[in-house]
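Removed: one protein chain of the complex. Kept in place: all other protein chains.
Moving on to subunit A:
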Amino acid sequence: MIEVNELTKRYGKTTAVNGLTFTVRPGHVTGFLGPNGAGKSTTLRILLGLTEPTSGTATIDGHLFRDHPRGLRRAGALLDAHDVHGGRSAGAYLSALARSNGIPRRRVDEVLEEVGLASAARRRIGGFSLGMKQRLGIATALLGDPPVLLFDEPVNGLDPEGVRWVRGLFRRLAAEGRTVFVSSHLMSEMQNTAEHLIVIGRGELIADESVAEFAARGTRQSVAVRTPDPTALAAVVEAEGASVQPDASGAEGLLTVIGLSAARIGELASHHRIVLLELATRTSSLEEAFMELTADSVEYLAGESR
């Protein structure tokens, strides 16, 4: 269980996290979403006692993390796969960490096996690819068999097989009754893994709800219609109170109708003898819901893309 209460962190005049309050419960994967610079990493670092909050508290299983003498047994974390000294072998790196927490040496071989790095145990970490470093970071998180797991952007650099493996791993860890908190700036990542979402933007809480609830908040359902007579169709559906826009793709005769079901549009067209060439319901993806929700809180926006 992770509890964040009125958490605020300021760096000089910059406010990284502002009055953040949320709870992450065990038993399912919780996604931690927000655009770049939203304050996700700062929040995770405060949770792990690496950064001191300006005000508020962040606790793991009811305690400040820095009061846990053996951190790895309480919470496993992958913050940044690059947070390792490249000069050591993967085996030596994990052995030292295990020893510092009184974890038996054989656990090192177990986690290396688990993440698929058993054959690379003697290789220097400096020569690892980003994907291998992510796997090593996940091995580090698993080392102490902790009840709480934090992962910051864990799928960066993983190949498709690795991404699938990591999703399965997170679900399994959650099914074992652990608290699994996974940050990402990509909604699509969460779509297939998380059951619950914490969404933040500019350091403030935007949403704290189930994935299903979150998706429902998104853009309203729309219907794409293609017809040889768009003018007539537009007049008919607008008379029923729907709004009509030419399709964003600009294709000839393609309309986007918002406010009427596909079935009703079909009935109206039939009644007015308008030919339909295409009729399809479009549900907005989580990605779109996320983009819409965080549009106002994006910190670093590429020129003119708004």
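Just so we're on the same page, a residue touches a chain if its C-beta (ideal position, glycine included) is under 8 Å from a C-beta of that chain, and two chains touch if they have at least 3 such contacts; residues count from 1.
The working rule: contacts and distances are computed from a predicted model.
Missing chain, UniProt name from the options "ABC transporter permease", "GntR family transcriptional regulator", "L-lactate dehydrogenase complex protein LldG" or "Cytochrome-c peroxidase": "ABC transporter permease". Of the options A:T30, A:T43 or A:S95, the residue whose C-beta touches the omitted chain is A:S95. Only one of the listed residues, A:H85, A:R172 or A:H272, touches the absent chain: A:H85.
Although one chain is not displayed, subunit A still touches it through residues 45, 48-52, 57, 59, 62-72, 75, 77, 79-80, 82-89, 92-93, 95-97, 99-102, 140.
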